[in-house]
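One protein chain omitted, others in place.
Moving on, here comes chain A:
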Amino acid sequence: MRRIAPLRTFVARAAHTNAVVPSSTASALELIRSQPSQYVVASFAGRKYILTPRDMLTVPHLRDVKIGDVLTLDEIHELGSREYTLRGNPVIPSSRVKVEATVVEHTKGNMEYKFKKKRRKGYRKTIQHKQPYTRLRIGDIEIPIEQQS
């Protein structure tokens, strides 16, 4: 019979870490910052997205922005990493977590065709539509270290 002990030990190591309850927000942020990668759940233009650095976010056309503008995400509901999550109440303040997005382009999607017809009435028409979008590149998630004054 073949030994499967090595697989079992790997499973024991990969199981959930013991739950920790950090004493302060700063220690919670320190735990999250120590992990290799993080994500945020942020509201943007009325919708929530799960975002990581270097993502390309596509939203319907934003009027007052030009390409190259840098926008700060100020509605961050959740910050997380592989093993730890910090949920805001209802938002995490931007002094604790800072995420920026750069406007990369204003484009249009591909042409959509809508065909309308009422039979036996001589009514038919085709509507062509191209939805304009704005695409943003998400920057790094910055968790500044609290300065003890």
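In the analysis below, a residue touches a chain if its C-beta (ideal position, glycine included) is under 8 Å from a C-beta of that chain, and two chains touch if they have at least 3 such contacts; residues count from 1.
Everything that follows uses one rule, which is that contacts and distances are computed from a predicted model.
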Item checked: Identity of the absent chain, which is to be given by its UniProt protein name, from "histidine kinase", "Origin recognition complex subunit 5", "Large ribosomal subunit protein mL43" or "PIGT transamidase" -> "Large ribosomal subunit protein mL43"
Item checked: Omitted-chain contact residue, chosen from A:Arg33, A:His77 or A:His106 -> A:His106
Check: Which positions on chain A touch the chain that was left off?
Finding: 10-11, 14-15, 37-39, 49-59, 67-68, 80-82, 102-110, 130-131, 133, 135-140
